[in-house]
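A protein chain is absent from this complex, but the other protein chains hold their places.
Our next item is subunit A:
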């Protein structure tokens, strides 16, 4: 369980491996998306890709958002997160988000892409890099999760965008993850795997007793520095009809250090490439 905070190196490697696989799935499906494909079809492709590679369960079922749904425009109820029959067209941004479980290890990733040219998308993607930097720095500095949330908000406002992770239930920018182990059958409740939910609720209970939340938002409950363990962090920014995000695991050690589980990810490669050529 994640509240047995410390994860050893071998286990970290397994988490990294699964996160790699999940990004590989999103990227390969994303690059293969053609005009006219629906969100549902895209989500199914991710599922098939991962099941074929040994994924047995899901922390949540794969999501796919196209067009202005990447920015969660006019989202009022959680049902709207689920894939629809919206079709992809030239110039449309998309986000693929999946959270596979394999052998008790969990990944939760988000991948933003675009079919063809879209200047707003490119600009947002370039600007998204600053959040990855900001978050890890502030966690290392021992700032409270609430303050970091505020710092992210300030950067969003400075950049002239809007905060889209506040649309997620609980306004969360991140949640803790850990190994899932349970003997319950594989089942989905509202798109979330039952065993994962059981783990998350288990965490919630334990954390609540310590007045700490495995969810990271801007409320009183996040008024503490990051608890050691693994956090799936997902800053999601939007501008007009375009939203972009990444989601990946941040490791927080018991001595308060923090680092991203893996730097060899599509969005990170994009940014380091940009920096290198700049």
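Just so we're on the same page, a residue touches a chain if its C-beta (ideal position, glycine included) is under 8 Å from a C-beta of that chain, and two chains touch if they have at least 3 such contacts; residues count from 1.
What we mean here is this: contacts and distances are computed from a predicted model.
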item	value
Complex member absent from the view - protein name from UniProt, among "Putative hemin transport system permease protein HrtB", "Short-subunit dehydrogenase", "ABC transporter ATP-binding protein" or "Ferredoxin"	"Short-subunit dehydrogenase"
Option from A:120, A:194 or A:221 whose C-beta touches the chain left out	A:120
Touching residues (missing chain, whole complex) on subunit A	119-120, 123, 157-160, 239-240
